[in-house]
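One chain of protein is taken out of this complex; the other chains stay put.
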Amino acid sequence: MLFRLSGSPHLNVPDGMPLVMRRVIYALLPAIAVYVWFFSWGVVINILVASVAALASEALLLQARGKPVRPALADGSALVTAVLLGMALPPLSPWWLTTVGTVFAIVVAKQLYGGLGYNPFNPAMVGYVVLLISFPREMTAWLPPRDLTGFDITFMQTVSAIFTGSLGDGLTVDAVTSASPLDTLRIGIGMAKTVDEVVLSPTFGSFGGKGWEWVDMALLLGGLWMIYKRVITWHIPAGVLGGLVLIALIFHGIDPNRYASPLFHLFSGAAMLGAFFIATDPVSACTTPRGRLIFGAGIGILTYIIRTWGGYPDGVAFSVLLMNLAAPTIDYYTQPRVFGHGRS
Amino acid sequence: MLIAVLALTILSALFGLLLGYAAIRFKVEADPIADKIDALLPQSQCGQCGYPGCRPYAEAIAKGEADINLCVPGGDATVVALADLLGRDAKPLGGDQAGPKPKMVAFIDEQQCIGCTLCLQACPVDAILGAAKHMHTVIRSECTGCELCVAPCPVGCITMVPLEQTLATWKWPYPAETTSWQPQPPQECVQG
Partner (left out) sequence: MTKPRKLWRFHGGLHLPEHKQETCHQPSVKARIPTRLILPLQQHIGQPAEPVVKVGDQVLKGQVVAQPSGYVSVPIHASTSGVVTAIGEFPVPHPSGLPAPCIVIEPDGKDEWTERHPVADYRQLAPAEVRNLIRAGGIVGMGGAGFPTFIKLDPGPDKTVETLILNGAECEPYITADDRLMREQPHEVIGGLMILRHALQARECLIGVEDNKPEAYAALLEALRAHPDGDGIQVVQIPTLYPTGGEKQLIKVLTGKEVPSRGLPSDVGVVCQNVATAAAIYRCITAGEPLISRLVTVTGQGVAQPRNMEALIGTPVRELIEQCGGYAGEVEKLIMGGPMMGITLPNDTVPITKTTNCVLVPARGELPAPQPATPCIRCGECMRVCPTNLLPQQIYWHARAKDFDKAQDYNLFDCIECGCCAYVCQSHIPLVQYFRFAKTEIRAQEHERKKAELARKRHESRVERLEREKAERAERLRQKKEAAAATTAGGAPDPKKAAIEAAMERVRAKRAAAQAAAGGETSNPAQQEPAAAETAQAKETG
């Protein structure tokens, strides 16, 4: 009787990457629900459009590269990229914008580098930045929360806006959109107003952007759940949020009239989404524990710098890409001390 | 204009002198690159590269006369190591050789050996033991498998036999190629 030979270990955990990717999406669900509550259905349609574009382009590229299509699609990584990009775009973004961004993310940032596991940059953020640079007008057309506009945008109106550019009844998208809270703050400071004066504007809620603060709260919750479920480690989020709070605290302490509070920075813009869902993309992030802290802190600090002194209202996407660039170097210099090796 | 020309002329003259001095002061007698190349070669002294031994081949590579892919016993690993050392592109093994051969050692059929000592003279590493009119034998642990002794034997009693795998020489396979492997079928004598 002959038996099969194989190397140890003969045990392993059966659940693999699909479970991890599913959990990431589960963790996003509460935030999506809050998003829909404040800003109507746009985000859901964005996510759907992005998902279709992502899966289609991934399948096409895999086919062209002669790789097995089905298992790669089933791992859920393309879907996560699509969902993250869908969440990052303004809610009434035209369908072609979402599609272009997603296709660029999957084709250029991911597959051309060799597919999952080989991309040096976060695909969703590459897609986002390409759109931000190419279509600045569409990318800054944000919806105010519904209790500010005074009317509900229905599901059908959203669909119409995304696919035709008009909400129907002659109402254009431009007519209902406005600047995001961070943009409002930047413009206000630029006009020599103090932070307190700007924050009086109705775009702002009790501690962050109106509506946004609750979306961010849900993202924080989802992020903590992911840490609990060991989908991500605490290092990168702690680094991002810690770095952001620290630098915000310093400048807020120097001049509270010019520099917004750390709390405001945490709960507006993409800080939470970035800290828990984007910077934690393991492929393009650091892998050593200390490296992850540094990587996160770098993102937090760069985000603040771009928000405060840069030309764009938010800086999470740029900071993530910049730190992606530095990740291998950081990893190299932050290797943990191996058992039995000296402490030097 | 004139100043610029003058300045450049003086500078180049200075650097030329400096270079000339350095060339004399730091002159290296032996060619270190040939030593380094020689260190990477398997030292089987087989001459399959077309040179009379590993050292001459190393010198030929160092002079740029020989390509780096001629060493058959070294196989691809040696080509890659040489390419690394010399900053060249690795290329497949040259010649008509289709891939690396398994490691072999010479074996003398002592029944047929007539004790002519011709193989002793051919062996580049003195790995054959024997004297005139006495049968010869190969010191297996010293044999490099260069095959140089095979041709001179007048009675054809030398054959190359593959080194059989033992527990000590067995290597774990590369995982991407296979996650499980089958052993050789068990011996018949095991049955029972």
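Observations on the model:
Each chain carries a letter (A and B) given by its place in the written order, and its residues are counted from 1.
Everything that follows uses one rule, which is that contacts are C-beta pairs under 8 Å (C-beta built on N, C-alpha and C of every residue); 3 or more make two chains touch, one makes a residue touch a chain.
Note that the coordinates shown come from a computational prediction; the quantities given were computed from them, not determined experimentally.
Across the entire complex, contacts from the unshown chain go to A, B. Looking at chain A, the residues touching the absent chain are 1-17, 19-20, 71-72, 75, 77, 115-118, 230, 233, 282-283, 285, 287-289, 292, 331, 335-341. Where chain B meets the omitted chain, the residues involved are 38, 41-45, 53-54, 77, 124-127, 142, 144, 165-167, 169-176, 179-184, 186-187, 189-190, 192.
Methods note: only the chains that are shown with their structure count from here on.
Chain A and chain B, compared by their mean Cα positions, are separated by 55 Å.
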